[in-house]
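With one protein chain withheld, the remaining protein chains of the complex are depicted in position.
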Amino acid sequence: MPQVMDADRMGRALTRIAHEILERNRGTSELALVGIRTRGVPLARRIAHSLRDINGEEVPTGALDITLYRDDLMRQPVGPQPVVRRTEVPFSIDDKRILLVDDVLYTGRTIRAALDALIDFGRPRAIQLIVLVDRGHRELPIKADYVGKNLPTSPKQSVQVRLQEIDGADEVVINDPEGV
Amino acid sequence: MLRSRHLLGIADLDAEEIQRILDTAEAMKEIAARPIKKVPTLRGRTVVNLFFEPSTRTRMSFEVAEKRLSADTLSIAVATSSVTKGETLLDTVRNLEAMAPDMIVMRHASSGAPHLLARLCRSAIINAGDGMHEHPTQALLDAFTIRAHKKRLDGLKVSIVGDLMHSRVLRSNIQLLNKMGAEVWACGPSTLMPTDLARFGVRPTTSIDEAVDQADVVMMLRIQHERMHGHFIPSTREYFSLFGLTPERLRRAKDDVIIMHPGPMNRGVEIDSEVADGPYSVILEQVSNGVAVRMAVLYLLAGQEAEAD
Partner (left out) sequence: MKTLLKGGRVIDPANGRDGEMDVLIENGTIARVARTLPADGAEVFELRRGWIVAPGLIDMHVHLREPGQEHKETVATGTAAAVAGGFTAVACMPNTDPINDHPGITELILRKTAQANLARVYPIGAVSLGSRGEQLAELGAQKAAGCVGFTDDGRPVATALLMRRALEYAGMLGVPIIDHCEDPSLKGDGVAHEGYRAATMGLRGIPGVAESIMVERDIALAELTGGAFHVAHMSARQSVRAVRDAKMRGGSRVTCEVAPHHFILTDESLERPTRYDTNVKMNPPLREQADRDAMLDGIADGTVDVIATDHAPHHLDEKLVEFDRAPFGIVGLETAVPLVFDRLVHAGRIGLPRMIELLSVNPARVLALPGGSLAEGRPADVTILAPDAPVSIRASALRSKSKNTPFDGWSLRGGVAATIVGGRVVYRNEQA
């Protein structure tokens, strides 16, 4: 189970992303962070924290559950219905620049669902995408604006992001399928 | 997740499943606060609302829930259907089935009618009230409302007052509340108590004062005027004097008591207007929570159906 990112490198990647955000948006006005459940949410909070450390301003942060927007919901041959959790976007997204945050960018389908969900909350001026890891293999025309680490993988592998808040440690690991 | 592909009654759910439905409903409730109160979850799914008994509240609630989940819905009320032309329930449903609905939400005056359908047709059946038997989504929304106020269900004293014998709301609520660890009291005139009420898992009483005393929740049931005909009660006036919920009687309850009613209310028969519209009343919340709970049920059962296919 090779580790490809440890706590230290993850921290630095997120700080770098925070700087890139400020540079590209010329400050934090009209910005808001929305993390995709589950692990996008603590990542969004950390980025908000970094932004405050850098320029002292509070960026509103929300959480988005995209379960009800998934395109595979009613197609699963077997398996229980995924758990739906609360979406909390306690601010208007109208005319905001929304920074959508997820842990891993893969096929792009989660982001597609998240975009649909976000649009239902209003009309943001722009949506930018932040991911900690981009592992390739896109199935939809989606591209991240800020990437913590580009990680070439094979589709058979799985990429796991672990976070202190949820998993008790910060790291990214690649798992090869069993028996390979 | 849910073991059955139908929701016929609380009898078929265990505590874990009830918890799951209530938790899912929490997430669904947030959708009502959005500018666009609609998610694409059940897009392409057809849900038929088949109401053999008049109902405004429950049918509206299901329709809103279905639309918020983007299902295609079709509502059939008894007056406009061919049931009145002597067609049997089975014929009606077979005809509907030719349109391949994924789910049928059904209200019927006969206890067990949804169980018959569940045995005979392919669609998933949601019981929206069958005779005097069960009304599972009402009990779920009641539990959801109680939980929102009390943050728990176990250990609460919940008193249900009214026409116990004919109430499907009572039967579903007793089972749900017992499964979740609440202490349930059932109060009403002895003529309107079901046989062996104590075996239902409740404390039966004919004293509303005893029922209300230190109650966390008081749930009032509707008394129908036709009950006078079966010699159940002498008059609605006498009923109100013995069992009506008045502000004076309510003083015995806990300070943070909540008052519930599944509707439609008979003001001045089972409940004083002052109580119904007062600060303890959560009756309108029940209505809005109904949508979230029914969305949760539709969502969870839609998944079950995918499994069965």
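So that you can tell them apart, the chains are marked A and B in the order they are listed, and the count of residues begins at 1 in each.
The working rule: a residue touches a chain if its C-beta (ideal position, glycine included) is under 8 Å from a C-beta of that chain, and two chains touch if they have at least 3 such contacts.
Small disclaimer: the values here were computed from a predicted structure and weren't measured.
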Q: Would you mind listing the shown chains in contact with the chain that isn't displayed?
A: B
Q) Any idea which of B:60, B:89 or B:265 touches the chain not displayed? A) B:89
(Q) Of the residues B:64, B:113, B:126 or B:221, I need the one that contacts the missing chain. (A) B:113
Q | Listed residues B:20, B:68, B:147 or B:168, member touching the removed chain | A | B:168
Q: Looking beyond the chains shown, say which of B:17, B:66, B:102 or B:130 touches the absent one.
A: B:130
Q | Sites on chain B contacted by the missing partner chain, in the whole complex | A | 88-90, 108, 110-113, 115-116, 119-120, 130-134, 165, 168, 171, 194-197, 199-200, 230
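One rule holds in what follows: only the chains that are shown with their structure count from here on.
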(Q) Under the definition above, what is the set of chain A residues touching chain B in their complex? (A) 65, 67-69, 73-81, 83-88, 116-117, 120-122
Q: Flag every residue of chain B that touches chain A in the complex, lowest number first.
A: 1, 20, 23-24, 26-28, 30-31, 34-36, 38-42, 44-45, 69, 296, 299-300, 302-304, 306-307
